[in-house]
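Report on the following structure.
What you see is part of a larger complex, with each chain still in position.
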Amino acid sequence: MSTIRRLVLDVLKAHEPSIITYADQLAGLERVSAVNIVVMEVDRIVENIKVTIQGEKLDYTTIEKEIKDLGGSIHSIDLVIAGKHIIEETPTHQD
Amino acid sequence: MSTIRRLVLDVLKAHEPSIITYADQLAGLERVSAVNIVVMEVDRIVENIKVTIQGEKLDYTTIEKEIKDLGGSIHSIDLVIAGKHIIEETPTHQD
């Protein structure tokens, strides 16, 4: 089983279902403890959302399937945290 | 019942009733624990407000109905947090 504790996903979706349904469904998955969804960009037909998922031993395949079932598609995985505890990104002078 | 803990709504409203009435009414809804309303833009006839609603098992339909009853209309749902605890958005380099 994985050691993944947080995932940040860039997802493209139709306007329906709303991000409320997305958040509620994703929060209902096993081992997911919290979900944060913010809208990044909206146009006439689709919207870009940023999904932060926290939990323990997160299973990407289940998450991906849930998003697909809701009609969304994951454009990219932008951040992953794994291990025994959370560690935030450290700023450097090469950023 | 949903697992929604926070909603951020972009609402268009007439000047009356004031955001005090909006905040007070929304804070009175079941399972809502706190409401924050800031004015974003004002013109002669309408104003744009940003409504942050916190609670447990928030029911969007009830909130939407309350805002409609007050004469406002929800333009967009900009952020949703769901799950067993609050998680803020994680900054990434793709923002």
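Per-chain residue numbering starts at 1, and chain names A and B are given in the order in which the chains are listed.
Just so we're on the same page, a contact is a pair of C-beta atoms (placed from the backbone, for glycine too) under 8 Å apart; a residue touches a chain by one contact, two chains touch by 3 or more.
Predicted model only: the values in this text are computed from it and were never measured.
J.: Given 2 placed copies of the single sequence, give me the total number of copies for the whole complex.
T.: 7
One rule holds in what follows: only the chains that are shown with their structure count from here on.
J.: Mind checking the rotation angle between the two copies, chain A and chain B? C-alpha superposition, nearest 5 degrees is fine.
T.: Angle of the fitting rotation, chain A to chain B: 50 degrees.
J.: Measuring from the mean C-alpha position of chain A to the mean C-alpha position of chain B, what distance in angstrom results?
T.: Distance between chain centres, rounded to whole Å: 22 Å.
J.: With touch defined as at the start, can you tell me which chain B residues reach chain A in the complex?
T.: It comes out as residues 2-4, 7, 60, 76-95.
J.: In the complex formed with chain B, which residues of chain A make contact?
T.: Residues of chain A touching chain B: 6, 8, 10, 18-20, 22-24, 26-28, 32-40, 42, 50, 52, 54, 76, 78-79, 89, 95.
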